[in-house]
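Only a single protein chain was left out; the remaining protein chains are all shown in position.
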Amino acid sequence: MNPVTLNVDNLRVYYRTLRGDVKAVDGVTFQVADGEIMGLAGESGCGKSTLGKSLIRLDGRMRHVDGRVDLDDEALPIDDMKAMDKYRFKKVSIVPQYAMSALNPTRKVGKMIEELLESRGVRFENVRPELERRLSLVGLSLDVLGMYPIELSGGMKQRTVMVLSTLLNPALLIADEITSALDVSTQKAVAETLVEFRDRDYVKSTIVITHDLAILYQIADSILVMYAGRLAEKAPADVIIESPRHPYTRLLISSLPEVGVRYEEKRLTGIPGRPPPLLNPPSGCRFRHRCPLAFEKCVEQPPFVEVEPNHRVACWATAPP
Amino acid sequence: METAEPQAEVVAGTVVAPAPSAAPKRRRSETLYFAFRNRKLLLGLSVVFFMLLVALVGPMLTDRDPFEFYDQLGQPPSKDHWLGTTAPGQDVFAQFVYGLRASFIVGAVAGCVAAAIGMAVGFAGGYRGGVVDEILSMLTNVVLVIPTIAVLIVVSAYLSVGSLFSEALLIGLTSWPWAARAIRAQTFSLASRDFVSLARLSGQSGWKIVVKEIAPNMSSYLFLTFILLFGSSVLIAATLDFLGLGPPEVMSLGQMLNVAVSNSALQLSMWWWFIAPGVGITAIVAGLYVMNVGLDEVFNPRLRQT
Partner (left out) sequence: MSRYLARKIVIYLLTFFVAVTIDWAIPRLMPGDPVSGLISRLQTDPTAAQEMHGYFTESFGLDQPLWKQYLNFWLGLAHGDLGPSIAYVGSSVSELIWAALPYTLALLVPAILLSYIAGNRIGAMAARRKVLDNTVLPVSYVLTATPYMWLALVLAYVLAFRWQIFPVSGAYDFSLQPEWTWEFARSFLSHWFLPFLTLFLVSFGGWAIGMRNLIIYELEADYANYLQALGAPNKLVRKYAYRNAVLPQMSGLALALGVVVGGALVTEIVFGYPGIGSLIITAIQNRDYFLLQGIFLFIIVGVLIANFIVDIAYVIVDPRTRTGLLGS
């Protein structure tokens, strides 16, 4: 058994709204091993972004309702804003969805990095050589440090944020939809950078949040599929892609266009229906209303069981306990 | 509970029950729901309504004429004169309620004029862009920089404003620039959106697009702008009246203050004379401003603090 970096146990994170609690993350349990790049996939609104954010900073209306999170065998106090500061940036870090606007527009990039580091008790001069090395690694000229964000392209800002977020070699990196706004070739470069960071030990373990399974197939060691706030399936990447068990995963994979197949030969099918509302989700398996294999037992929530080593599924039909 | 959604699909031989979906509530009632719950909106609205009520009903409650001179000179509030009398013997309450009327009229008319011009200039510049925008922006900036008060003083001194409407017109003609700037910025961002491109492709003429597509999407913003213009117009009118540049035949709150000061109301300790008009102005304008904030929160869910 590989040593585990991140252990998440029955995590529940809800959004408090005027109309009630939106159960965005509703009982999620999984582990990320040392050196693992785990993809977190699912459609919009399934809770993957909430899950990612909750591991580093609960913001807005997010409330930690239940469950625990352990990082390197140490409990992460995710609902304590102040206590989490100790871990942020140094142990757990994030490349946010809004990376392209994450830099202060009125500060030179280098100045902002310096001020951020100094405020976290890190002497800028000590880290500067490493910073420069990594900037060159991702293909950025050192001139970037003397420029304002407005002078950089989207891709350059993205890469800068990636370097900055991983500068202190965190144990866990959360990459939240970092390829969504990019063109295909840049996506490839960014994805490869993630792998490079892991290979060079800049980052121990990574959670890559995306709806793009293709990217995950390229770089992820394992993929965790989420649906409506709960986990559907977790398995090594090739297993998920080639032999998925959960009906949702299967439909997801089969709805992907295949290279070389023409539309006349095989029509693209989506998954009919819509995800359930998370304000008052239905009882039992949340996929049952759209599931072709649904039967009576599905009104009861299926457990997330291991069907083979490292392969967990939550489905009565395909993974009876 | 599952809501009936006609989405039953036959997949792989089994019939799947229709999915319960989050049918969005009617947007209108949601806005009203938040509107009635917003404290600032309610507070501002009630203050403004109250003053409006006083302005409308007040003159009917009293049989005193604001310009007539009565026997009691410079008397504090009493049964005969509810807010006392001025040094020359006019009824303060009558002046106050008629003055409130004038404030509302001027504020509304000037607000409309300024809003109209602001919209015309803002829409034209924001939608057209290019040379038209450059010229209009220059024009806006020039008028913006010139202090309104200075212009109004000079013009009113020469023109001797005869009626509330001309006063309102003047004020409207000088206070539109900031509204034009704000509207232009909003129009810019809306004009680049897809639904506008679609309208353009379908051959709609420029003005039609502005009126049918862009303006309705900005309606809340336009309304907020109008309220601010209303408020600032009331203040400007009060200043003009205070300087003696308003219509002399019409009783206004600013005029009351003007007469009070020139008759040494301060030194004669006739507080009832000059406190009331100021309270009136402040109440109307503050009410409008607070209403504005509340409405902003209602229209922009992000700002809501609940």
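In order of appearance the chains are A and B, and numbering begins at 1 in each one.
The rule is simple: a contact is a pair of C-beta atoms (placed from the backbone, for glycine too) under 8 Å apart; a residue touches a chain by one contact, two chains touch by 3 or more.
All values derive from a computational prediction rather than experimental measurement.
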Of the candidates A:R63, A:R107 or A:H211, the residue in contact with the absent chain is A:R107
Touch assignment to the omitted chain, from B:L73, B:V132 or B:I149, lands on B:I149
Missing-chain contact among A:V65, A:L116 or A:L293 belongs to A:L116
Among listed residues B:G84, B:G111 or B:P277, the absent chain is touched only by B:P277
In the full complex, subunit A touches the hidden chain through residues 56-57, 59, 84-90, 93-94, 96, 98, 101-108, 115-116, 119-120, 148, 150-151, 161, 165
On subunit B, the omitted chain is touched by residues 138, 141-142, 144-151, 153-155, 157-159, 178, 231, 235-236, 238-239, 242-245, 254, 257, 260-261, 266-267, 269, 271, 274-275, 277-278, 281-282, 285-286, 288-290, 293
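Everything below uses one rule, namely that only the chains that are shown with their structure count from here on.
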Between the Cα centroids of subunit A and subunit B the separation in whole angstrom comes to 48
